[in-house]
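One structure is given below, encoded as structure tokens.
Removed from the display is one protein chain of the complex; every other protein chain stays in position.
Then we have chain A:
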Amino acid sequence: MAPATASAITLTVNGEKHTLTVDHRTTLLDALRERLQLTGTKKGCDQGQCGACTVLVGGRRVVSCLQLAVAVGDEDVTTIEGVADGEHLHPVQQAFLDLDGFQCGYCTPGQICSALAVLEEHAAGWPSAATEDVRPEAGPPALTPQEIRERMSGNLCRCGAYVSIVQAVAQAAEQTGGRTAEEPQKETKEPAA
């Protein structure tokens, strides 16, 4: 028998378990869209350059076009279909609607998934390339428009709705600021300074 080039896997997507057999070449993006009919996640460049396929894996944003489905393991996957609470839109979704954070809408599911992670990463104190002083003593950076632009730079919008996207992320940040953000950092041993 030839060695297996396909495997049975279980994907947990938006809290629901799906068992399916995938060719190892299948990306998470294609498994979501073609196998699970979750077409909210969009295929743009299919080479990790546009961010349209952004989903959360284990609570962290990734580009699903470069993530092999077989390698997801038992990590929870969250797609745009799992962001709202029933009929209640998530504050990030509402902010994109309120402030016209899109035009054609193709990049929007990726933008929203990315923005969710930006808020958590910022709440966890992660610096960015826009952060003037990355030393922990400098404290967490304010989520300025410049910080938002840098942190969202992995999501391209060919309609050029960036100005509204920045405003939407800022509004969502204000509205969710009181919440306890989930800690996205993996456990690493913190060495004595």
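Keep in mind that, in the parts below, a residue touches a chain if its C-beta (ideal position, glycine included) is under 8 Å from a C-beta of that chain, and two chains touch if they have at least 3 such contacts; residues count from 1.
Please note the rule applied: contacts and distances are computed from a predicted model.
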Q: Given the choices "Peptidoglycan-associated lipoprotein", "Putative sorbitol/mannitol ABC transporter permease", "Xanthine dehydrogenase family protein subunit M" or "TonB-dependent receptor", state the protein name listed in UniProt for the chain not shown.
A: "Xanthine dehydrogenase family protein subunit M"
Q.
For the chain left out of this view, which of A:Thr41, A:Gln67, A:Gln93 or A:Ser164 touches it?
A. A:Gln67
Q | Selected residue (touches chain absent from view) among A:Lys42, A:His90 or A:Arg151 | A | A:Arg151
Q: Since one chain isn't shown, list which residues of chain A touch it in the complete complex.
A: 3-5, 7, 23-25, 27, 46-48, 51, 54, 60-63, 66-68, 70-71, 73, 114, 117-118, 121, 124-129, 131, 134-137, 149-151, 153-155, 185-186, 188-193
